[in-house]
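Notes for the one structure printed next.
What you see is the complex with one protein chain gone and the rest in place.
Note that the chains take the letters A and B in the order they are written out, and that residue 1 is the start of every chain.
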Amino acid sequence: MAERLPVKKTYKLFIGGAFPRSESGRTYEAEGQNVARASRKDVRDSVRAARASLPKWAGMTAYNRGQILYRLAEMIESRSSEFAELSTGRDEVERTVDRIVWYAGWADKLAQVLGSSNPVAGPYFNFTVPEPTGVVAILAPDEPPLLGLVSRVVPALTGGNAVVAVASETHPLAAIELAEALATSDVPGGVVNLLTGHRDELAPWLASHMDVNAIDITGANGTSAELERAAADNVKRVVRGNPDSQSPWEIASFLELKTVWHPVGQ
Amino acid sequence: MAQAPVLPRGFELPLEPRLPRIGSVDAVALEERAASLAKRSIKKDAKVFALELAVRMMDLTTLEGQDTPGKVAALASKAIRPDPSDAGIPSVAAICVYPNLVPSAVARVEGTSVKVASVATAFPSGQSPIETKLEEVRWVVEHGADEVDMVIDRGAFLSGRYAKVYDEIVQVKEASGEAHLKVILEVAELGTYDNVRRASLLAMAAGADFIKTSTGKLPGAATLPVTLCMLEAIRDVYEETGRMIGMKPAGGIRRAKQAVQYLVQLHETLGVEWLTPDLYRLGASSLLNDVLMQLRKEKTGAYQSPDYFTVD
Partner (left out) sequence: MTELERKHDRTPVPKEWAYAPAPESRDVVSLDERYGHYVGGQWLEPSETYTTISPASEEPLAEVGQATPEEVEAAVAAARDAFENGWSGASAAERAKYLFRIARILQERSREFAVLESLNGGKPIKESRDVDLPLAAAHFFYYAGWADKLEYAFPNRRPRPVGVAGQIIPWNFPLLMLSWKIAPALAAGNTVVLKPAETTPLSALLFADVLRQAELPPGVVNIVTGDGRTGAALVKSEGVDKIAFTGSTDVGKAIQRELAGTGKKLTLELGGKAANIIFDDAAIDQAVEGIVNGIYFNQGHVCCAGSRLLVQESIYEPVVEKLKRRLTTLRVGDPLDKNTDVGAINSEQQLDKIRELVESGEQEGAEIYQPPCRLPEKGYWFAPTVFTNVAQSYRIAQEEIFGPVLSVLTFRTPEEAVEKANNTPYGLSAGVWTEKGSRILWMAQRLRAGVVWANTFNRFDPSSPFGGYKESGFGREGGRHGLEPYMQFDGSEHFSG
């Protein structure tokens, strides 16, 4: 009896909660598969989807966002073996899940640690609250393929931002698996958009996009000076982080601070 | 410069903190109260009571550019006999049409208890001179409309020309003669519950028989918090003057469950005396069949299919 022929998976982009092919119709080969090769128009569509998702995502209670991130951890944990095959192994997957759980627990505590009520010299009540920056572009590092992407994306999400991320160029399959986990974890469509393709082709379009509020250039290899120049056109916040860090200050990189005054009187 | 309107019927605006002063509405608390009332679980005979009342309170509506006498005939037929297979289902309260369709509507419901309501006053925008608006009102009344649904001038309201808004309502009421006047506030354009309250009190002061939420031509028409706000204004006027003024939510009510929620809110805010089509109407088109389906489910015990209920 002949061996069973498995059905081959098609690897597509993740934009607006759906899985389209690149509008350019292109693919490239990575890890032995044809992977969608995103174009500047896919970047454009992703930024639109991210912006449209913000009122809902940023408008949720912090508690709700924390719950959704925890559910993402649940979804990844339940697919541990698939993820292990697409990354450096079980260990990376477990660290990824634990990192997401760690960040999930920050969502409803940021205001308490980063915000304050300020004792101004006058009859005013004054308080400072952190708020999400908006749409964050992320250039994920090539390695580690799963943990590196998650370590950059999840802190931005925790603060209430929406994300357009360019996955590892050499090992993109973990990102697509992550997209599937995101699609099943109550994360509203458009909050996370994942693009596979050539980072050097896509990065300049994100860096110069006037409706992107911040760019994380952790994964940029040597081309970052030009990206940083382009980012200046709309005064983007530019962040370069560590592919393996876990800290509330990573969340803070993508937050704005608003201070409010109100008189105290009869 | 607009002046504070002189108000008949015995209540005055801001001078005393005594009700019905204009006052403020706390949005968060209002929405919570509306949500809490919406959680009432109305079952069995209590539910049947509400559903039958909803039918009797319905204003079946068609307000489209493409309306024809044929369409109105079908609507009237549905209004008079909502469920041909069940004679126990009462007629609805009224049908609501554009002025041109009033004559055919009146002809179709003659001899039945169903009333004819006509929109007027440059519905839905209200952006026309008062003279043409009054002309329209007189025309529909002459041609047999029992009820007039007017729109307030939101442009005037939002730019603070309250006296103009007030005057127009007074004049339309006069032009309506014996016909009942419903004043549409178009709540979705008013922006805040504070404004909804102000507009409600203004309309009642000017002589409205009913205040109505919406034209149904904008998305997001009637909502439970908005109607609660309006009912509280009605309550204040009732407490102060004894006048009972009606309320009609319109637009966005598609499901029987929602209709029951609106009635619970009415019941617990104003009491049983308001549970009558004389003081409460539901402006809807697709709601009727959902109510009929629910009624049949209560009778037979099985969930229903739309195939078994006539489309008008």
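Definition applied: a contact is a pair of C-beta atoms (placed from the backbone, for glycine too) under 8 Å apart; a residue touches a chain by one contact, two chains touch by 3 or more.
Please read these numbers as outputs of a predicted model, since none were measured by experiment.
Contacts of the undrawn chain with the visible chains, over the full complex, involve A, B. Within the whole complex, the absent chain has one touching residue among A:L5, A:A121, A:V235 or A:V264, and that is A:V264.
The hidden chain makes contact, of the residues A:V35, A:A104 or A:L255, with A:A104. Between the chain not shown and the residues A:G66, A:P132 or A:P172, the one that touches is A:G66. Considering the complete assembly, subunit A touches the hidden chain via residues 62-63, 66-67, 70, 98, 101-102, 104-109, 111-113, 125, 248, 262-266. On the side of subunit B, touch with the chain left out of the figure occurs at residues 17-19, 23-26, 28-30, 32-33, 39-47, 49-50, 56, 110, 113, 115, 146, 178, 180, 232, 239, 267-268, 272-273, 275-278.
In this section, only the chains that are shown with their structure count from here on.
The centroid of the Cα atoms in subunit A and the matching centroid in subunit B are 48 Å apart.
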